[in-house]
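Up next, chain A:
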Amino acid sequence: MAAQEIRHQFREELRILEEQTLEGLDLVIQQLDRALESLTYQDVELAAMVIADDDRIDGRYLEVHQAILSLLARQAPVAGDLRVVAALLHTLRCLERMGDQCVNIAKLVPLSGHESPADADILGLIERMAQRARAEVADAKSAFAERDAGLARDLLRQDSEINRLNREIFRRAVDACADPALREWAMFMILVARCLERIGDNAVDIAEQVVFVVTGLFREFADASHGMGEAAPAE
Partner candidate 1 sequence: MLSPPNTEKMEKIEPRHISAMAPSPSQAGGGHGITVERLNAYYGQRRVITELSIELRANHVTALIGPSGSGKSTVVRCINRMHEEIPGARVEGSIRLDGVDVYDRRVDVTALRRLVGMVFQRPNPFPTMSIHDNVAAGLRLAGVRGAAVREQVERSLRAVGLWDEVKDRLNQAGTSLSGGQQQRLCIARAIAVEPEVILMDEPCSALDPLATLRIEELISELKDRFTIAIVTHNMQQAARVADSIAFLLDGRLIEHGPTAQIFTNPRDERTEQYVTGKFG
Partner candidate 2 sequence: MEAALHPIPPHLAGAGAGRRRRRAVNRLVEVLSMLAAVAAVAVLLLVVISVLVKGLPAINLDLLTHDPAPFGQSGGGIANSLVGSAILIALATAMSVPIGILIAIYTSEFAPPGLSGAIRFALDILNGVPTIITGIFVFGLLVVGHQQSGWAGAIALAIVELPIVARAAQEVLDLVPRALQEAALALGLRRWRVVLRVVLPTAAGGLLTGAVLGVARVAGETAPLLFTSSIFSNVGLTTNPGAPMPNIPVTIFSLSESPSPADHAQAWAAALLLILFVLALSVTARTFHERSRRRIRG
């Protein structure tokens, strides 16, 4: 349709910015995978790589953020385009934080000891939690790319599973504290679980943005201030 050719460059620019932002989510998934691996196998070198590679995510954040500001100034996007731009800015923030959470996990690896008296159950729960988190990030990316509000809303449901696992890990870790050899490691695992839970929250934030882009209405799915009657550690 010839009408589409007006502002062709602008549309192209916007599309590229969206692509770059969503690719950032791929980087996050990569980082998450490696952080978990380094944790499972106590691989301190891999952990160091994860920490170093966060620069790539930060760099992408800065670059795309700058490009979006430039687009705003030059092209004055409105209506649907404006909502996409706002959503992209928000999503960039989220992915930068998710990257930081992966770094936090990696930082815990050398601290949690070389010879690992590890509780297999807890480790298993952590791994499941990580799988869920990974799936949420991947779904958030899809939902954004496809403008799929249904998938976005589903992320909330998925996230409740992560919250449940978080509580479970906490309980088991508390039990494990009885064993002095395990105690410290269990504490670190609580921290890891928390990082994963935060990653899930960020994915849900991205999903909220997707619904905003599609409907023009912004509603928070769930807020720390009114969680569903859970005794989740408040922040």
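Picked so that all candidates are chains of the complex that A comes from, given by their letters.
The working rule: a residue touches a chain if its C-beta (ideal position, glycine included) is under 8 Å from a C-beta of that chain, and two chains touch if they have at least 3 such contacts; residues count from 1.
From a predicted model like this one, the values you see are computed outputs, not experimental measurements.
J.: All of these sit in the same complex as chain A, but only one touches it there. Which of 1 or 2 is it?
T.: Per the touch definition, chain A is in contact with 1.
J.: Note which residues of chain A are touching candidate 1 in the complex, please.
T.: Within the complex, chain A touches candidate 1 at residues 3-4, 6-7, 10, 76-83, 90, 93, 205, 208, 216-220, 223-224, 235.
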